[in-house]
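Presenting subunit A:
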Amino acid sequence: MTSAVPLGAFIAVSALLFFIGLGGVLVRRNAVVILMCVELMLNAANLAFVAFSRRFGLVDERGSVFVVFVFVVAAAEVAVGLAIILAAYRNRPTVDVDEIQRMKG
Partner candidate 1 sequence: MVEGPFGIDPVLWAVLRLAIAIVLVIALIMNGALLLIYLERKMQAVMQDRIGPYHVGPFGLLQTFADAIKLIAKEDVRASQTDATFFIAAPALVFSPMLAAFVVVPFAPPIVGADLSIGLLYLTTLGAMGVLGIVIAGWASNNKYALMGGLRSAGQLISYEIPQILSLVTAVLVLGTLSMVEITELQPGPITNIFVLPLAFVTFFMAALAETNRTPFDLPEAESELVAGYLTEYSGMRWGTMLALTEYGNVTIVCAIMTTLWFGGWNGPGVEAFPILGILWFTLKTYAFILVFMWIRATLPRLRIDQLMSFCWKGLIPLTLLNLGVTAALLLAFPDTLVPVAIANWLLLGAFALGLPALQRRRLRRIRARLGAGAMPAPRSAS
Partner candidate 2 sequence: MLQLIEPFMFGLLTVSILGAGLAVVLAPRITTSALAMAFAFLNVAGMFVLLGAETVAAFQVLIYVGAITVLILYGVMFTPQQPRAYGLFFQGQTPWGALLAALVALPVVIVAFTFVDAGVALEPGNDLRPLGTSVFRDFAFPFEVASLLLLAAMIGAIALVRREREIEEPPGAPHDPQRRGPRR
């Protein structure tokens, strides 16, 4: 079965989403928003995995399996990340990553 949308288009969307997320991580200073942008980047990777697994030459379902593992890692990351943010917020009432620098020498 051939498809009207080429594989490259999916990969391009994935790349753009990844860079949007990366830009967010670098630009935003709110720790919660940084977590959100990391999630966007993981989603971009997922999209690339699924696109390759469904459309690339040696079609194989295994790309989708890696997406399942990415889900697991994302869930663990958000849980621990939010816990760290809340713990840091309890010590100093800010979630601005520039202001959390007490460990600096």
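Methods note: a contact is a pair of C-beta atoms (placed from the backbone, for glycine too) under 8 Å apart; a residue touches a chain by one contact, two chains touch by 3 or more; residues count from 1.
How these were chosen: all candidates are chains of the complex that A comes from, given by their letters.
Being a predicted model, the structure only gives us computed values, none of them experimental.
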Given that every candidate in 1 or 2 is part of this complex, which one actually touches subunit A?
-> 2
What part of subunit A is in contact with candidate 2 in the complex they form?
-> 1-17, 19-24, 26-33, 35-37, 39-40, 43, 46-47, 50-51, 53-57, 59, 61-62, 64-65, 67-69, 71-80, 82-87, 89-90, 92-96, 98
